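Apart from one protein chain that is not included, each protein chain of the complex appears where it belongs.
This part shows subunit A:
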Amino acid sequence: MASPPPVVPYTAAPQLDITTAGSLSIHPHPCFLRQSSASSNDQFPPEVIIMRLQATLLWLASCVPSAVAIYPDEVNHVDFHHALLGVPTPESTFFLRPPSSSNASLLYTLSEDSLVGAINPRDGSPLWRQNVSRSSQPDHGPGLLRASDGVSSIVSAVGDYVSSWSALDGKLVWENWFVDESLVDLELLHLADPHAVPASKDTVALFGGKAGVVRRLDGESGDVKWEYKDESGETPFQVSSSSTEVFYISLQSGLLKGTKVKVTSLDPVTGRQTRQVTLNSESDVSGPESILFVGANTASPLIVWADKSQKILKVNVIGSKKVSSLNIENTSGQEIRSVVIHAPHQLNSLPHFLVHYQTESSSWAEVYHVDLNTEAVTKAYSLPRVQGWSVFATSNKDANVFFTRITEAELTVVSSASHGILGRWPLQTPPKERFLHAVAEVVAKGESVAVRSAAVLESGDWQLIRNGQNEWTRYEALAGAQAASWAEADTQEDLAHQLQVEGHESIYGAYVHRVKRHVKDLEHLPEWLKELPKRILTSILSDEVSNLDGFGVSKTVIVATRNGRVYALDSGKHGAVSWSVKVSQGETWDVKAIITQPGYATVYPDDGSSVTLNVTSGGIVKRTSATTKIRSVAVVSDDGTPSTIGINGKGAPLEPLSGPGFFVTSSDDGRVLGWAASNNKVPVWEFAPAPGQKIVRAVARPSHDPVASIGKVLGDRSVLYKYLNPNLVLVTAVGDSSATFYLLDAVSGNLLYTTTQEGVDTTQPIASTISENWFAYSFLAHPVHPSDAMGYQLVISELYESPIPNDRGPLGAAANFSSIHDLLPLPHVISQAFVIPEPISHMGVTETRQGITIRQLLCYLPSTNSLVGIPRPFLDPRRPVDRDPTANEAEEGLIRYSPYLEFDGKWYLSHVRDVIGISNILSSPTLLESTSLVFAFGWDIFGTRATPSQAFDILGKGFSKLQLLATVVALGVGVVFLAPMVRRKQVNMIWNA
C-alpha cells in the first residue's frame, strides 16, 4: 500500500493570504473543496473514496507549487507601488483638516488628469483616490476642487459633472450631472447664517454653455436650490461670495475693443439679482486671461487686473464701483513675465493680499492691505527682490495670514501684518528644478513658527518641505507612463564578452585565455577578502530572501513619461527613482519604444529621433535628430550589436537591410504586413481579415521565451509534442458582434489556425497573449443561443504537433524547418473556455531564465484594479470535461474541468493594492530560475516578484543559518570532548583482553 505523498503540513495549515478586501482570511484551496465533495458522496464505496482521496492528495502534491500566495511579510518587500495622482493643479491643492478625532490635516488635490486624492502629509502616501473625469464632454479641463475647514466633504467639478466626496475616506456623498453645460467656476457658500448645518456647506457653481448659469447646490444631496440664468450672452467668468451675497462676474465685450467686467450680486437665499455693477476696464482687459485674480471666499472679495504695459495694477473690491490704481514698482529693468496674486481663502482672515512679480531672472513681492470701510487699498510692505525664481503660498491661522516664500536657497515665512521674517530655513537639498507652485501650512507657537509646504516642481514631482527639510517626493510625472523597459547594468558585460571570446577559440586557446582571466581577477582579491567578514556576517544575520540583489533581482526599469522625461526606477529598492532626466526638447512627446543594451537605454519618440542614455547615471550619451514619423521600432538582434529600424505609419521599414531576416509590422490602417529585410518597398505578404472585420491587436511571442521541454509528458509517459515556432503572430480582428483570432506564420503569412467567437461585445476590452505553444484571449460574450449565458470568458488554446502521442508530425525529428521551402504543417489545437468573474484588459506572461518554472498568465483586472497571475495548470485545455480524471490524467496533474474559473485570492499579485490604469505588463527573468520580475505601468506603477512554482532555489525565511552553525559548533565541541574518552576506553579494552 503506497503511503500518501507528504502533504500533511499543507493540509494541516491552510495558507493565509490577503484578499482584495484587505482583510486577512483563510482560503480553502479548491482541492479541499473537491476532497470534501468526494468523501461526502455516499454512492461510492469507501475504497473508491480512499482511492479518490489518494488521487486528490497526489494532485494536491503536484499543485502545491502553483498555489503560492504573497505573505503579509512580503508586502512592500518583494513589491512596490507608486499610487499616482498626476500633477497637482495650483487652484485645487490645499491643506485641510477633516473633522475627525485627530487634529492632523491632510493634503488634498485635484490633478491635471482629474484625479481627486488625499495625501498624508507625513509620508506622502495616498489615503484615497477618486477619478472624477466622468464627464460626458470629451475636452474638459482638469476641473476644480473646493473645501472648507470644518466641513466633512469636499466638492469637485469637472466638465458637466459635480460630485462631493467625504474628506476622510473618499466615499461619494452625492453627484450630479448638468448635461450640455460645462463648469466654469465653483465655490462653497460661507453664509453668516446661524442656522446653517455645519457638516456640509452649499455649493455655488457657475456653468457656461449657451448661457451662464449660477446654481446653488444643496450640500447634503447636490440638488439644485435655485438657479440664475444670464441670458445676456456675456462670457461667464467667475463666482464669488461674501457672507451676505453671491457675486456673479461676467465679461461683457465692448463695442469696439476691450472687455468690461460686470458684477451681478445675487441673493444667496433666493438667487434673485439684487444689483449690478459694470466696471470700466475696457482699456486694460481684453479677455478672461487679462484678469489676474478674482478673490473667492475672502473677507474682501477682489478683482485684480493690470494694464497692458504692466505698470499699474487695478484693484476693485467686488460689489463696489471703485477701482483703485496701484503703481507697479519695477526696478529690475526687465520685463515682468508674470504677476500672481495670493490671498487667503478664508472668510474670517484679514483682508490682506500679496502680489508676486516674476521677471526673467528675479522675483519680488508686495503685500497690500484693504480697508474694508473705505475700500482703500494700501501697500503694507514689500518682500525683497531675489535672483531667480520664487514661489509663494498663503496660509492662515484663524485671522492671521502668513505668506511662505520658497526660493532656490531658502524657505521663509512672513506674516501679512508686518515684514518681519518669522522663520527662515535654508533648503537642505537644493531643488534641481524650478518650483511651479506650492501650498503651505503654518503652525505658530508664540514667537516661533513651523511650516510645511508642498511644492510642485517643473518636472511634475511633488515635494513636501518641512522647515527646509525635504520630507518626501511623489513622482507624479510617472502617471501615464508611455513606455518602459528593463535595463541591465553593464557590470556583467565585460565578463559576457570574455566568455564569448572563449567560446569561439580552440580548446587550448580558450584554456590559456581562461587562466589569464583568472590570474587577472586575482587583483580584486584583497578587496574581496576585506569584504568577506562583512558579507558573512550580513548573510548570517539577514535571511536569504531579503538579500537577493546578486541574483539579478535588483534591476533598473527605464520609464518614459508624457512630459518628455525619462525616469529610472530601481526594482531592488522598492521602485525608488534613481534618476530622472528631461530628454525631449518639447513639452510632450510620444515614445514608441525603449530599447536597452547592457549599460545603455535608447528612447525612440515617434518623430524618428532617438536618445541614448547611460543606465546608471542618466547622462545623455547620444542623440539623433528627428527624421520621419515612426509607428514602431523593430530590433534586429543577430549576434553582435543590435540595430534598430523605424517602421512608418504604412507599416513599411524606413530603410532596407542587407542580410536575411523578415519584418512583421502593423500599419495605422489596421493591416499586418510581412517584409523581407532587404526590400522595404513591397511587402512579402499582407494579411487582411475577412470583410467587415477590423484588426485591433496583433501579438507575437516574447523575445525571451525559452522552452524547457519540447513535449508534454502524459500520464502513460508518452509525449505530446508541442508545436513550437518562434515566428507566430496572433491577430485579433473584430466584426460587428464577433471576434476572430488568426494565428499566422510570420515568415510566409500562412494562416495556421483561426477561430471565431460569436456574440462578442466589441466595446469591451479584448485581451490576448501568446507564449511557448499556447495563446489565451478574453472577451465579453453575449448569448447567441437561448441556452448561452452572458459573461466574460477566457479561452486558452494549446498547439501540438499531432493529436497522437509520440508523433512529431510530418517534419519528424528534423533539426530545422523553413516556412518557405517546407509546407509548414498545421498545429493540432486544443482549446477550452472558462467563464471568469470580471473583465481582463491586458495580459502578459511571466518569463523565467530557462522556462522550467511553470508560467503564470498575468492579467490586469480593471474593475477591481488588481493584477492576478493565473497558474497555467488551471488553464490546461486538456482538463477532463464532465468526468473525474483517470489515474493517468491525475498523474499528469489534470483536474476536472469546471467552467467557472474563480480568481483565487492567492493569485492576486497586487493583493490589497489598488493599482489603477495598467495598460502594459512587462516581465523579466532573473538569475534565479524560480523568480520572474513583473512591472506594470500605464497610470500607476506596480512592480513585484513572481514565483509561479514557489521560490524553490532560495532558502526560505524559516531556514536559520545561525541554528545550523550552532549545531555544527556543538557537534564539533562534542567530538573534541568525546575523542580522548573513547581513545582511553579503547586502550583499556586492549589491556583487559
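Keep in mind that, in the parts below, a contact is a pair of C-beta atoms (placed from the backbone, for glycine too) under 8 Å apart; a residue touches a chain by one contact, two chains touch by 3 or more; residues count from 1.
Throughout what follows, contacts and distances are computed from a predicted model.
Missing chain, UniProt name from the options "Leucine carboxyl methyltransferase 1", "ER membrane protein complex subunit 4", "Rab family GTPase" or "ubiquitinyl hydrolase 1": "ER membrane protein complex subunit 4".
For the chain left out of this panel, the touching residue among A:507, A:522, A:682 or A:820 is A:820. Contact with the undisplayed chain is limited, among A:635, A:830 or A:912, to A:635.
Touching the missing chain, out of A:709, A:888 or A:988, is residue A:709. Within the complete assembly, residues 1-3, 592, 631-638, 645, 647, 653, 660-666, 672, 674, 677, 698-700, 707, 709-711, 713-714, 716-719, 724-727, 729, 746-747, 805-806, 811, 813-821 of subunit A touch the chain that is not shown.
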